[in-house]
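For this depiction, one protein chain was excluded, whereas all remaining protein chains were kept in their positions.
Chain nomenclature is as follows: A, B and C, assigned in order of appearance, with residue numbering initiated at 1 for each chain independently.
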Amino acid sequence: MLLIYSIMKIKIQLFGPLTEICNGHQIETELVADTHTLLEVLKKRYPALKKSVFAIAVNNQLRKENTLLQEDDTVSLLPPFSGG
Amino acid sequence: MLLIYSIMKIKIQLFGPLTEICNGHQIETELVADTHTLLEVLKKRYPALKKSVFAIAVNNQLRKENTLLQEDDTVSLLPPFSGG
Amino acid sequence: MEKQIKNIFIEGAITPDFIAKSICAHQSKTGIGAHQIFLGQVRADLIQDKAVKAIEYTAHTEMALSAMHEIREAIFSQHKLTCMHVYHSLGKVAAGEICLFVFVSAPHRNAATKACAELVERIKFELPIWGKEIFEDNTHQWKINN
Partner (left out) sequence: MEKQIKNIFIEGAITPDFIAKSICAHQSKTGIGAHQIFLGQVRADLIQDKAVKAIEYTAHTEMALSAMHEIREAIFSQHKLTCMHVYHSLGKVAAGEICLFVFVSAPHRNAATKACAELVERIKFELPIWGKEIFEDNTHQWKINN
């Protein structure tokens, strides 16, 4: 018998120095309840994140408060901007 | 018998709208004592000058005070600047 | 007031020729009296004896374009402008090359000058763009805006 699990996931986009800390521009995790929980998961997986400064966007909207997450959400971790 | 008069003169350079009032870019007058006297002479010759606003330079140096004139001095009448 | 989201990104350096063409395209707009242009050029900064040879730019393009759109609307509503163009490089730009071109035109100079300065400031601090400073020996550090 074959069991197919459909694990609910979220995408995490990384930018600037965070691409080095997390070894890539995009990673995935299992869906967690909210952005606070997600950050705990990520900091466990990538301890260097604890020392990083970044803003968080969910589906391209900046979120300063803890934000509930849904299946297939995209979370962006945005270190300080340095364009120009 | 031929008498040769050497009349001492000064040159007056005109700019912007003053070229129309005085009909030209350069005129000459007999040497007068100072810039105040010169202005009186010029205003008699070109009455429209009385209504004109301009700064005065003697030999390319701006002169706000009454200034003594010498033979061959060049006096410039400078209406308000409008470059750019 | 422009409502459509415009692209601002250019792959690689912004050339003087591109700038000349932009200026030229404004000569038919005879209501313009003043253009203010800001150009960001990559500096060969010396950091611990190593010179920066290039900056490699990446961006969250979708968020950057929508932030730029808001900035554009705000600045158009605050100043009497004729037009406003912003171009930023993505990818590698060598030292001495141009990575940012901000071009503001207005009937009178004060509006153009103020709007241009505000734009540059907001572009540097509000657009999700990152610069990676690459040294001659191919090591790098991440650029920090002050």
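One rule holds in what follows: a contact is a pair of C-beta atoms (placed from the backbone, for glycine too) under 8 Å apart; a residue touches a chain by one contact, two chains touch by 3 or more.
In this text the structure is predicted, and so the values were computed from the model without any measurement.
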{"item": "Displayed partners of the chain not shown (whole complex)", "value": "B, C"}
{"item": "Residues belonging to chain B that touch the chain removed from view", "value": "13, 15-17, 57, 60, 76, 78-84"}
{"item": "Positions on chain C contacted by the hidden chain, ascending", "value": "16-17, 19-21, 23-24, 26-44, 95-98, 105, 107, 109, 113, 117, 120"}
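The definition used in the following text is that only the chains that are shown with their structure count from here on.
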{"item": "CA centroid of chain A to CA centroid of chain C, Å", "value": "29"}
